[in-house]
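There's a structure below that I have some questions on.
As you look at this complex, bear in mind that one protein chain is not there, while each of the others sits in place.
A and B are the chain letters, set down in written order, and residue numbers restart from 1 in every chain.
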Amino acid sequence: MGKSFPPLLPPQASTVAVEVDVLYALLVAILAFFTLLIAGLFLFFGVKYARKSEADRPIQVHPPMWLEIAWSVIPLLICVVLFVWGVALYFKIYTPPKDAITIHVVGKRWMWKIQHMSGAREINELHVPLGVPVRLLLTSEDVIHAFSLPAFRVKRDVIPGTMTTMWFNATKTGEFHLFCAEYCGTKHSEMNGKVVVMEKDAYQRWLAGPNAGLPPAVQGARLFEELNCISCHRNGAEQRGPVLEGLFGKPVLLKGGGTVVADDTYIRESIVNPTAKTVNGFESLMPVYLSQLSEEQVNALLAYVRDTLGKEEAPKASPKPAAGLPGSAASPKPSESKGR
Amino acid sequence: MTSLAASLQHHFTDFKQQKESAVLGMWSFLVQEVMFFGGLFLTYAVYRSQYPQAFHDGATHLDVVLGGVNTIVLICSSLTMAMAVHAASKGHRGGIACWLLLTIFFGSIFLGVKVVEYKEKWDHGFIPGISDHGLTVDHETHQARPTGFALYFALYFAMTGLHAIHMIIGIPILAIIAINGLRGRYGPEYYTPVEMTGLYWHFVDIVWIFLFPLLYLIGAH
Partner (left out) sequence: MSTPNHAAPQYQEEENYLTHDTSIQSWLLTRDHKRIALLYLLSVTFFFTIGGVFATLVRIELLTPAGDFLSAEFYNQAFTSHGVMMIFFFLIPVVPAVLGNFLVPLMVGAKDLAFPRINLLSWYIFIVGAGCAVFAVLTGGLDTGWTLYPPYSSAYSQSRVTWAVAGVFIAGFASILTGVNFIATVHRMRAPGLTWFRLPLFVWAHYATSLVMVLGTPVIAITMVLLGLERVFGFGFFDPAKGGDPVLFQHLFWFYSHPAVYIMILPAMGVISEIISTFSRQKLFGYSFVAMSSLAIAILGFLVWGHHLFTTSQSAYTGILFSALTFLVAIPSAIKAFNWTATLYKGSVVWETPMLFAFGFMGLFLIGGLTGLFLATMGMDIHLQDTYFVVSHFHYVMVGGGVMGYMGGLHFWWPKITGRMYSQFWSKLSAMLIFAGFNFTFFPQFILGYMGMPRRYHSYPEEWQVLNVMSTMGASILAIGYILPGIYLTHSIFLGKKAPANPWGATGLEWKTSSPPPPHNFHETPIVTTEAYDYQSLPLSETPEPGGAR
């Protein structure tokens, strides 16, 4: 990049980028129109009705009601259009499609630790396939960060203690900026990197390359054994927690009323803070893993519950009420780990 | 009466305007106090709904009897404060001082009981950041406390502490007003300072009327 005047837009490299830019153009037009209209009228009146002599007596104008109503209602109508479009676009940008692949992102001062479901890991770089929806699960080990991809027009805060999600579908191969957008301390401006969009087969080759590692679902299975989770989360007489097979994506009846869908956020919360939303029919006996496990370990357990146990059939005979509501149809999650 | 005439500040046209301004100003100030405590009540509401069990557990460690006694003590102090305002409006010098002394007495009892309660929390290790060994582990059963237990006590100390600070600020003001009352500074035409102090004191009492059930009674039975 030279030091010439830069283009006015960042690259349009995702499926939502064009729509965001069109909305931006509309907003710029509104900005230009009203600024020029009002500032122009102000100057025009200021010159046209300039004081000619000190004895000038202005003609008093009584404001007509229709005018006051007009300049209240017209901006209101414009605002309604912007509001509706903005909300629709917000849901579009933040609602991942069902067939999105998942990538775990952990923010830590001052780096992004990224793990693909095949096990490939990278830092401050994010390799993604072209034309495939990618869902990012974001957690932080310390302070609040924000994962910002301007070329894709997406951004999401990464908040310690909870999990946030974002998604995109890249439409251009190449390298694009990745920033931390929420101030996080001394090297905030160095907590950046790049997102690399590759053709699908190139991406598969990259996954198998030097960055490859143990898939998180496999790591999670080991942890599940080490922590002896199975001693409670199992079917039979010694069951003290809900069975996890086939649980992912299904609605769960909670103690004290209410249901919640067993999505990534809920499973994560149930690991780190199990007393928060206890499943109906169980006591909250599980230890709090809040500061016992690293974010990566929690992500591994989550991947195991989601991608391995979640694919299995829920056991039929259960002495306790099953965690999921009967007859609930959950969309099967596609396997992100096909490539391994 | 000359001392009373001197009580009209130069920028007011008459006593009525002066008093109306003071009343409006005091109420505006109390509105800000409501918003001030409001931030705490909001935080309380958020975490109580998030951790109902932990808050219930936390409340069982408070002494409902001490809290109840303190509630009665404070209501009594509100009554004596109202009597002091009444005495001022009648111009009874001795009455003002006596009732205010009683108010100070009740206020001090309240704070004394509070010290006893805080001491107990200290012994149990329920004070975040100062003596907090009991906030993570139950020393009797050796079980970990539920998430949110520490937040309950954080809120307990923030809320009762802020309330106590308001009382500690109030007591010297009551004392000054009592001395001025004894000197005959107030009479039927002018007793605005007594009345304004009364408004403040009643407000502080009302805050406690909300704190008591929110902190002490949710764990009862």
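Quick note on the criterion: contacts are C-beta pairs under 8 Å (C-beta built on N, C-alpha and C of every residue); 3 or more make two chains touch, one makes a residue touch a chain.
Remember, predicted model here, so these are calculated numbers, not experimental data.
Student: Give the residue, chosen from A:Cys180, A:Val218 or A:Val243, that touches the chain omitted from the document.
Tutor: Checking the options A:Cys180, A:Val218 or A:Val243, the one contacting the hidden chain is A:Cys180.
Student: Provide the residue numbers of chain B that touch the chain removed from this figure.
Tutor: Residues in contact with the chain left out: 9-11, 13, 17, 20-22, 24-25, 28-29, 31-33, 35-40, 42-43, 46-47, 50-51, 54, 128-130, 132, 147-148, 150-151, 154-155, 157-158, 162.
Student: Over the whole complex, note the residues of chain A touching the chain we left out.
Tutor: On the chain A side, contact with the omitted chain comes from 1, 3-6, 8-10, 19-20, 23-24, 27, 30-31, 34-35, 38-39, 41-43, 45-47, 49-52, 54-61, 63, 67-68, 71-72, 75-76, 79-80, 82-83, 85-94, 109, 142-144, 146, 148, 150-151, 153-157, 159-162, 164, 177, 179-190, 273, 290-291.
Please note the rule applied: only the chains that are shown with their structure count from here on.
Student: Can you list the chain A residues touching chain B in their complex?
Tutor: Interface residues on chain A, with respect to chain B: 256, 273, 275-276, 284, 287-288, 290.
Student: Touching chain A in the complex: which residues of chain B?
Tutor: 50-54, 144, 146-148
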